[in-house]
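Worksheet: one structure, shown below.
Every protein chain but one is kept in place in this view of the complex.
Take a look at chain A:
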């Protein structure tokens, strides 16, 4: 763990423990609580700085940034294309795999928060719509409703493509 974040975490924990103890007394020790909050404040500042730097590094190295997200989405889109006309059983099996892989998208999308919560929220909102469409396609195929399955497979394809475009646009 990066040093700044580590020191921040330690200060945050120390401040919390001291703050909780001083606040637990009947009545609370307000002076002790204020001092503890100051320590927590320093910890929060360092922690946030460290976390931000860590996220920047992840974004640049591709371990959780735009490139990794592009790879996940492109792979999923390719796999969806291949099952557009596949038999129902094959579609269910493949969808299970795609959904498991896309489960990592949200975790790996965390660096997008650097771009601002609005950007992160917009991308996750479109992605999640596509993910839910994939889930519905899975259910419909598993239930034997092929038309519904293929319709939602198409919806999910469109939504994930839109997500990919939004992720690519972040590079500019």
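For the reader, a short list of remarks on this structure follows.
Simple rule for what comes next: contacts are C-beta pairs under 8 Å (C-beta built on N, C-alpha and C of every residue); 3 or more make two chains touch, one makes a residue touch a chain; residues count from 1.
Convention: contacts and distances are computed from a predicted model.
Of "Peptide transporter", "Peroxiredoxin", "Type I-D CRISPR-associated protein Cas7/Csc2" or "Acetyl-CoA decarbonylase/synthase complex subunit epsilon", only "Peptide transporter" is the UniProt protein name of the chain excluded from the display. In the complete complex, the hidden chain is touched by one of A:16, A:58 or A:86, namely A:16. Interface note for the absent chain: among A:33, A:73 or A:160, the touching residue is A:33.
Along chain A, the points of touch with the absent chain fall at residues 12, 16-17, 19-21, 23-28, 30, 33, 37, 40-41, 43-44, 47-48, 51, 87-88, 92, 96, 100, 103-104, 106, 116-118, 120-122, 124-125, 128-129, 131-140, 142-148, 152, 155.
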